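For this view, one protein chain was removed and the others were kept in their places.
Chain lettering (A and B) follows the sequence in which the chains are written, and residue indices restart at 1 in each chain.
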Amino acid sequence: MKIAFTATAPDWSALIDPRFGRAAYLMVYDEETDTLKTIDNNDIRQAEHGAGVAMAQKLFETGAQVLITGNGPGDSAMKALNKMSLQIVTGMYDISLQKAYQHYLEQNK
Amino acid sequence: MFEIVIISGKGGTGKTTVAASIAVLEKDNSVIADCDVDAANMHLLLKPDRSKKEKYFSGKTAVIHANNCTACGKCAEVCEFDAVLVKDGIYSIDPFFCEGCGYCARVCPDNAIEMLDADSGYLFESVTRIGSPMAHARLHPAADNSGKLVAEVKNRAKRMAAESAKEYIIVDGAPGIGCPVISSLAGASYVILVTEPSTAALHDLKRLVALLQKFKLKAGCLINKAELHPEMVQQIIQYLEKEKIDLLGILPFDQAFPDAIAAAKAVVETNEHMKKLMASIWENTKSKLKAV
Partner (left out) sequence: MDKNRTYRIAVASGKGGTGKTLVATNLADMWSVDRELLLVDLDVEEPNDALFLSVVPEPAQTQFKMIPEWNSDRCTLCDICTEVCNFNAIARMGEYIIVFEELCHSCYACSGLCPTDALPMKPRRMGELQIAKREQFYFIEGRLDIGQEQAVPMIRKVIQTVDKRQDIPDLQLFDCPPGTSCPVVNAVHTADLVILVTEPTAFGLNDLQLAVETMRSMNKEMGVVINRDGIGDDAVQRWCDASGIEVIATIPYDSQLAYAYAKGKLSWKTNSRLREALEEIIAYVSEKMKTHV
């Protein structure tokens, strides 16, 4: 399974970015191959409007089934994300990707 | 690091006065971010030095290169915003009305239209007269505040707070309930709602509370200008209880506020009584903030 994170920096020890559309990085962990892929979100962050929508499309293209983030996507982004089967875990504030992932595993045993 | 975001919905309720007062009370341990870019006033009270200035570009705007233009009129035909001007057969774009959609550039058969990054204003990093760092911005006329600009201001404030090891970021948030205010709230540790007892302000308060609940943010409310409409103050208090929003304090409708603005000071610097009131509101906020 692929797990996506909104991240402030491109590694496991970085904090979860509370924002969705304007997150610094989108990180995708592939449990099967045990690899963490970095997607720099600089282009979308620069969008004046509709960053959430653009991010939703990008997230769709990664094929992730879980999103771990902070505030959670806004209304527009949710409308797009409803087209994919995605589990969204919100409320991960001031916590590293690593810890957020462990937390997710514990909750979903 | 705690991010305290101060918002009000309606203008004129005293949001900037409250933000500036907290910034003064916590001056050795805070960074200020003025995200109310449409009516930025914080700089009048805190006199930032604008030591670092960058141009800010946002969105696109069309420009017609006259030497390539054959005056075919296709651009004017497709423009929904009446932004294509024709004078003596010469075509040009009115930047005030161009929305930057780029339709004209795509249909121009002569490649005479270029979409340029719109020069929208400036971003500043400063040191204020009270010694604390501040991030702020200034827009050109007709340019709009946006989620992007708010994020740019906040990112600078966050970096400055990390560099100078400050505990608090005081955010003077954007007005309204649209994209800029949502961007102001992203990452907030605690939200202070500044309201006044008037029909219009209460209406806006309710829309903001709905937004805060959606993002599950912790918030408290401060009722300013209480004497304006005492019965409505009670109504607001009941509303806050129902919605589980902390009541942080009540401020009077007092000449001390305009006097402080006239003196270009925060009210906590000019009036002892207001200083006590604001200090207790701020202590209250800190205890709620850390009570998680």
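A few points about this structure:
Rule of thumb we're sticking to: a contact is a pair of C-beta atoms (placed from the backbone, for glycine too) under 8 Å apart; a residue touches a chain by one contact, two chains touch by 3 or more.
Quick caveat: nothing in here was measured; it's all calculated off a predicted structure.
Annotation: of B:P48, B:G176 or B:G220, B:G176 touches the absent chain (contact as defined above). Within chain B, the residues in touch with the undisplayed chain are 10-13, 16, 38-39, 41, 44-45, 59-60, 78, 80-81, 96-97, 99-103, 106-107, 115, 139, 141-145, 175-176, 178-179, 196-200, 203-204, 207, 228-229, 232, 253, 255, 258, 261-262, 264.
One chain is missing from the display, and on chain A it is touched by residues 47, 49-51, 53-54, 56-57, 60, 75-76, 79-80, 83-84.
By definition in this document, only the chains that are shown with their structure count from here on.
Our note on geometry: chain A versus chain B, Cα centroid distance of 27 Å, whole angstroms. Contact residues of chain A toward chain B in the complex are 18-19, 21-22, 45-49, 51, 70-72, 74, 90-91.
The part of chain B that touches chain A in the complex is made up of residues 58-59, 146-148, 151, 179, 182-183, 185-187, 215-216.
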